[in-house]
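Pasting in a structure now, in structure tokens, and then I'll have a few things to ask.
Only a single protein chain was left out; the remaining protein chains are all shown in position.
Lettered A and B in written order, each chain numbered from 1.
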Amino acid sequence: MYGRGLRALSISTVVAVVAALTLVFFYAPLEAEQGFLQKIFYLHVPLAIIALCGFVVGGLFAIGYLRTRDQRWDFRSYVVIHMSLIFALATLITGSIWAKGSWGHWWVWSEPTLVSFLIVFLLYATYQPLRFSIEDPERQARYASVFAVTAGAFVPANFIAVRLATEFLHPRVLGSTSNLPGSMALTFLVSLVAWALLFVTLCKYELTAKHTRFQLRALRRRLSGEQARDTPPRRSAAPQHPAGTAKLGARVADGGAST
Amino acid sequence: MSAQRESQVAAAQRESQVAAAQRESQVAGASREGELSLGAGAPAGALRAGEGTPAPTVPLRRAVGALLRKELLVELRTLESVPGMSLFALSTFVVFHFALNRNSVEGDLATGVLWVTLLFASLLGVNRLFVADAEEGGVDGFLLAPVDRSAMLIAKELTLLCYLVVLELVAVPAFALLLSVPMAHALPDLLLVLALADVGVAVVGTLVAALAVQTRARDLLGPLLGLPLLVPIVIGAARATSPLLVAGHAGTPAARWLAMLALYDLIFGLIAYAVFDFLLED
Partner (left out) sequence: MAAVELEGLARHYGEREALWGVSLSLQRGQTLVVLGPNGAGKTTLLRILAALLRPHAGEVRVLDRRLPEESWQVRGEVGLLAHEPMLYRSLTAEENLRFHARLHGVQEQRVAELLAELSLSERAHEPLRTLSRGMVQRVAIARTVLHEPELLLLDEPYANLDPGALDLVDPLIGPGSGRTRVMCSHDPAGALREADVVLGLREGRVAVQGTPAEVSAEELEDLYR
């Protein structure tokens, strides 16, 4: 179910990333003030945008779970948030490198995007510990979804708040993304598409891999006749019981009973 | 034996019919208030799939009142939250005196000391908000009642708000005293900022407390979840308070920050209202 289209997606991702990198290094003009280091902009800003969208989408998937109680929504929500957290960390790192390169400091409070990201990162870093500390899988999914919805709504609110709070007198260190000359705009767009594709592909990989592992484990358990209560499942932050494995297991069990 | 049983059953049934009739007349009287609460239940109902229209027998206002009374009564008996929060605030001011090596603070520094202290003292209260219910089965008792689930959310928010008000009644004068902070001229403005921030902390704190109480590391997860969510409130409150804690010509808080606080309170109030039910049920 999850593996469909994975190959096509991977290929287009590779193509897009190669295209983007080519444009970044050979096509986009060198920026006058910041020189070569400015090219990190084509990585940092798309990562930021994708991570933010990912967090909000995670919240939307969570709403899907709360409305339908279908474990698959929670599964998607978990993977998307997980991936966005990684992209957020990458955003912070690239932003920090950029800041050091062009301003001389590893951290700047006058860049509202960076500051907002720090707060959002600190918030979402609690997502997995929260999940891990709730043992009941159904409650874990439910509470995680409530968190994802709340945090997803928090992200834009936080951005506005931090923007307001940052002094307008300081020039923005990392430059604004509007008013880009044509060649830079094109490079930026291609980069955005490339990293977005990478995000989606990685998410799909994780969804497929996890799902396959669950099915395998459920099958193995049923075939060996082992009861679930004999070996308590390892506690995990990830959703354990996506819909489909239960039915699969039950069918096998009934098939076994009828012979 | 069975004839005796039958007559007992008949007697009990008659009794319950009388009681039901009594309750019906009560419900008819309360139904007008009940209609108001039906509207209140609708937004959360939109998120809840497959539960039908809620038809609470007991109106929201009365349920919230009963819950709030119980909360305050328990707190008065056990004194678990408010004294601890207040003492913590006082001790923190003392620590700040030594940590900053100053006898008096004003302006941005005073603002920082005040809001950091109030924030962390609030988190103490947040941590304890649902503990009594979780440990003594209070949530189940509530869930069995024909009452809108949001009653518990509102009651807990109001409870936390009360705790915060009492905390500030102790902490703010102590702050002015211990660290010689000029605030006499700006008191009404300061109270307004405190009120708006308190509502925000109450809303966010209740949601975070409900999330954290069912987890194993609840004392740790509460602050970890709460602090990032409270940052916008700190931003608004601090920026609004800064011009107030200045000796002599105190300024007024910029309307922008008050508006931001009010807006954040509203947004999170609505979000909490929409998602809270999912934390209670099983």
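Note that in this section a contact is a pair of C-beta atoms (placed from the backbone, for glycine too) under 8 Å apart; a residue touches a chain by one contact, two chains touch by 3 or more.
Just so it is clear, the model here is predicted, and its values are computed rather than measured.
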Given the contact rule set out at the top, which of the displayed chains would the hidden chain touch in the full complex? A, B
Given the contact definition stated above, which residue among B:137, B:188 or B:248 touches the chain not shown here? B:137
Touch criterion as defined above, residue of B:105, B:147 or B:162 at the omitted chain: B:147
Write the list of subunit A residues that the hidden chain touches. 136-138, 218, 221, 228-229, 233, 240-241, 246, 249
Residues from subunit B at the interface with the omitted partner, ascending: 5, 8-13, 16, 19-20, 22-23, 26-27, 30, 50-58, 62-63, 65-67, 69-70, 73-74, 77-78, 132, 136-138, 140-147, 281-282
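Criterion: only the chains that are shown with their structure count from here on.
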Per the C-alpha means, the centres of subunit A and subunit B lie apart by a whole-Å value of 32
Hey, which residues of subunit B end up touching subunit A in the complex? 47-49, 207, 211, 214-217, 221, 224-225, 227-229, 231-232, 235-236, 239, 256, 260, 264, 267-268, 271-272, 274-275, 278-279, 282
Name, in rising order, each residue of subunit A that touches subunit B in their complex. 63, 66-69, 119-120, 122-123, 126, 129-130, 133-135, 138-139, 142-143, 145-147, 149-151, 153-154, 157-158, 161-162, 164-165
